[in-house]
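Before we start, here is the structure in question, set down as structure tokens.
Only one protein chain is missing; all other protein chains are in place.
Moving on, here comes chain A:
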């Protein structure tokens, strides 16, 4: 959890250094004026997208209560849904930053695989839980930095650079495992996923997820880092003219996404008790889909952490409903596609109403 805070110091450190964020940059950030009072905080937390997503979640819960009854309305099930959402949720927080900054990160799933594999090798496990966490985070940040350098200073198109990272990170994780499943033998790590380590009934993974979400929200809405991210995503050229170090900001966004992948990788290791090169399969698509139905624009410049997290919960809840009702996975995929389309259409409408 201390690790989740690492992006913060750099953000706050950069607060006082470059051109003072006075009137000119404020003009660049455009729609989000600097002096919005606390009155608008609630409005920011629950905008129309978020409300419509909460509506979808409520409908899904009603469906669950009707069709699966006791099994659905069970604290065990709540713990289960939140736990299953936590890993992809943390990845999606990082993805949301990248997307708001006008980029895309196709390599998240592969980085999760590589980090989870790297931190479960026999050699790493000899260092215990600390060594495993360090390994996962370092691999994540390392891959993110490579992405960032290629994209910011290459310069390469994010789609291409992260596609290359996706392929090579998958290859490297296959090379390390040789295709076999690496079992975790460190007891403290295994225990972290068991019921005994729940704190006040909340699984540790869910707590990490909540902390990352909160930190992400603060970073996006309450720091210069967040405002710069929105600015370069909305109009990179205007942001550059306003004195924002666009390249450095891009670099840090991909490093942040990599860090989130590293955290998620360790969480997945706790959850599954192993590391495998197939880990993180389709995370890139699932996290992009969750961010999009959460109201993040593919073109950048707009998006919310809360929306993305709700998007993740919608998908996890759908899976949960299908499994509880013993329905075929084929229908689940169809339903997921339909929900993406419906959510985005709904947002289009609400967006055109507000503007």
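Following the convention adopted for this analysis, contacts are C-beta pairs under 8 Å (C-beta built on N, C-alpha and C of every residue); 3 or more make two chains touch, one makes a residue touch a chain; residues count from 1.
Just so it is clear, contacts and distances are computed from a predicted model.
> UniProt names the one chain left off this complex as which of "Substrate-binding domain-containing protein", "Ubiquinone biosynthesis protein UbiU", "Protein FixA" or "Cytochrome bc1 complex Rieske iron-sulfur subunit"?
Of the names offered in "Substrate-binding domain-containing protein", "Ubiquinone biosynthesis protein UbiU", "Protein FixA" or "Cytochrome bc1 complex Rieske iron-sulfur subunit", the one UniProt assigns to the missing chain is "Substrate-binding domain-containing protein".
> Thinking of the whole complex, not just what is shown, which of A:54, A:138 or A:218 touches the missing chain?
A:138
> Looking beyond the chains shown, say which of A:193, A:234 or A:294 touches the absent one.
Among A:193, A:234 or A:294, only A:193 touches the chain that is not shown.
> Which of A:54, A:164, A:324 or A:340 sits in contact with the chain that's absent?
Result: among the candidates, A:324 touches the missing chain.
> Which of these, A:52, A:92, A:107 or A:124, touches the one chain of the complex that we don't see?
Residue touching the absent chain, from the options given: A:124.
> Could you pull out which residues of chain A are in touch with the chain that's been left out?
68, 71, 74, 76-77, 80, 83-84, 118-119, 121-124, 127, 131, 134-135, 138-139, 142, 174, 176-183, 193-195, 268, 271-274, 276-281, 319-320, 323-326, 328-330
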